[in-house]
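Complex shown without one protein chain; remaining protein chains in place.
Lettered A and B in written order, each chain numbered from 1.
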Amino acid sequence: MTGIDFILAHYNYSASIILMALGFYIVISRGNLIKKIVGLNLFQVSVFMLYISMGKVSGGTAPILTGKPELFSNPLPHVLILTAIVVGVATTAIGLALIVRIKDAYGVIEEDEILVMDRAREQLDARSG
Amino acid sequence: MILQHLAILQVMLPLLAAPLCVLSRSPLLAWGIAALAGLFALAGSFILFAQVLNAGVISYHIGNWAPPWGIEFRLDAANSFVLVVVSLVGAVCILYGRRSIEREIPEDDQPLFYTMLLLCFAGMLGVTSTGDAFNLFVFLEIFSLSSYVLVAMGAERDRRALTAAFTYLLLGTIGATFYVIGLGFVYALTGTLNMADMAVRITGMAGSGTLRVAFAFMIIGMGLKLAIFPMHLWLPNAYAFAPSIVTALLAGTATKVALYVLLRILFTIFSPAYPFESQTLQYLFLPLGLAGVFVASIVALFQQDVKRVLAWSSIAQSGYFLLGVSFASVGGLMASIVHLFNHAIMKSGLFLAVGCVVYRTGSCSIASFRGLGHKMPWTMAAFVIGGLSMIGIPATIGFTSKWYLILAALERGWWPVAIAIVAGSLLALFYFGRIIEAAYLQPSTDDSTITEAPLSMLAPMWMLTISCLALGIDSELTVSAARAAAEALFLDPHAGLPAHTGP
Partner (left out) sequence: MMFALGPETVLQLILLVPGLGAILIGATNRFPNLRDALSLLIATALCALAVWLLLDHVAGGIARLQLTPIVQGLPILFVAEPIGLVFAVLASALWIVITAYSIGYMRKNNEPHQTRFYICFAIAMASTMGIALAGNLLTLFLFYEILTLSTYPLVVHHETDAARRAGRVYLGLLLSSSILFLLPAIIWTWFLAGTLDFTRGGILAGKIEGTQAAILFALFLFGAGKAALMPLHRWLPAAMIAPTPVSAFLHAVAVVKAGVFTILKVGVYIFGVGFLASVQASEWMLWVSAFSLIAASVIALGKDDLKARLAYSTIAQLAYVTMGVCLATVMGMVGGAMQLVTHALGKITLFMCAGAIYLATGKTRISDMRGLGRVMPFTFGAFLLGALSIIGIPPLGGAWSKWFLMMGASDAGHLAALGIWMLSSLLSLAYLIPLVARGFFLPLQEEEDRPQAQGREISVIRLARLREAPLWCVVPACITALLSVLVYFAGPAIAGFILPALGP
């Protein structure tokens, strides 16, 4: 199998990796806190995809008991990811709630502007201490 | 009946008590519920620990589904010991918390605060107890999500708590997601989620590239949670701006639980031969550990805020854990586990003392510590004892940690590491010296009438301080427990494993 064929045969992995890298890049590079959360979501979703695609058995159907012996996909990764999605939603919720509070407290949601304010505060503390 | 289900009850009770706190609406009632749950967990963990030491591994099958299909709570010498640490620190923090929370959290939010505290506590207990790798992730997220909220509650005192919590959330989520990715690969290889079962199926796969990727993801993920240098950036701000009680709880338990998970991954899922012989992880952990000890200690020297000093010191202590692990010997692992217990006790004690100072002065800068030696003698005495313990003066538990770490280094013949360990504790002398000197030898800046903290705060704090001394003078208990834990992890990770037939 050549390199290209290998990658094509594992296209689900490639897709996950590209998504993951994108998400991670957004978390690191964007200053806007909302965009960071978006990146974080992409990052998590890529992992969900990885799991779900892993559970797929070629030619298998949905794992529903019909009485006949059938080839079906592995349901466990789906169940796991259901839990992980819940966790992801909770994380997003907390992240957004924090952003709302940050907006209230600082008036902005740009990371570098917040950093400037915090630095100023630190210098003030250092001078008074 | 209760004893039989204790393994699950001791996680479920705090978890179930959490919604009760929401309903209670009264801070005092919520505190009462939380305290009861905490004390129950504490008693339960001691009973479980004794059972494990006497009768061996406890395996509890949730819903009576046999592992590896069902979720198993599996308690051996290692995690039952960590369970004791977590529930001890947790219970003490909750008992201590009432007055401190009254001061730092608005009244309406207090029942919710206790809810989060209990969720966080239950999450940590769950991470420690479970034998199922995915269940571990779920508990990890319960504890992480609630701790983001808890850190953000410090916003009442300083808005920087919000950004600290946000950074913590980003990095914590990335860490947990990394763990899940790694787990996914291991699952793809082995088809099981039960950690003990995984360990059996992994044997013989040492050459697999997938396994290596999984291993790397899991280690990095936990490294983020443990704040291993250089993945520590979330920690100082989160500790500095969180409410005092939260800092004490997290410092005493969160990194300890993360360390425990790291040990589980290294020693149970991948048996010791894999990380240390085929992947030579020690040559990564050793320099990182040393760098962590020195960089963090030196940064601690220049902090103006006591909470920050202690936070950086915590990062340095993560370095010591890593050193102990990198020795890849029973002695080293035991030293790490002894230090895990000891550091939890002393660092929580120190943060509780800082909490008392914040309660009275509203600040925790070194300048605000001036003259407190005379005004708050009991608080500062506890602080001094905690500090001496961090430095490693004999007759404190910190000394026991240092002793076994150095001994393990000598056993490996790595004497430069032994020198580095003592040099690191010397740095602790300097950063604690600064604070203690300010407290006792510098006149206070204002002549306000600051008095001693209330008894309800002093008593739980002194419980930790006294155990810091008592267990330092007689270390038999901790050391033999840690030795049992280390042997359970290192020597025979698959001992007492039921013979599973694969799915």
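A few points about this structure:
Please note the rule applied: a contact is a pair of C-beta atoms (placed from the backbone, for glycine too) under 8 Å apart; a residue touches a chain by one contact, two chains touch by 3 or more.
Fair warning: this is a prediction, and the values are worked out from it, not measured in the lab.
Taking every chain of the complex into account, the omitted one touches B.
Residue B:426 is the one among B:23, B:426 or B:459 that touches the chain not shown. When the omitted chain is restored, the residue from B:9, B:220 or B:393 that touches it is B:393.
Interface with the hidden chain, as seen from chain B, comprises residues 388, 391-395, 399-400, 402-404, 406-407, 410-411, 418-419, 422-423, 425-426, 429-430, 433, 437, 441-442, 472-476, 479-480, 483.
By our rule, only the chains that are shown with their structure count from here on.
Centres computed as Cα averages put chain A at a distance of 26 Å from chain B. Put simply, chain A touches chain B in their complex at residues 20, 24, 27, 33, 36, 40, 43-44, 47, 50-51, 54, 76-77, 80, 83-84, 87, 90-91, 94-95, 98-99, 101-102, 105-106, 114, 118, 121, 125-126, 129.
Remark: chain B residues 134, 137-138, 141, 145, 148-149, 152, 155, 159-160, 162-163, 165-166, 169-170, 173-174, 177, 180-181, 184, 187-188, 193, 304-305, 365-367 touch chain A in the complex.
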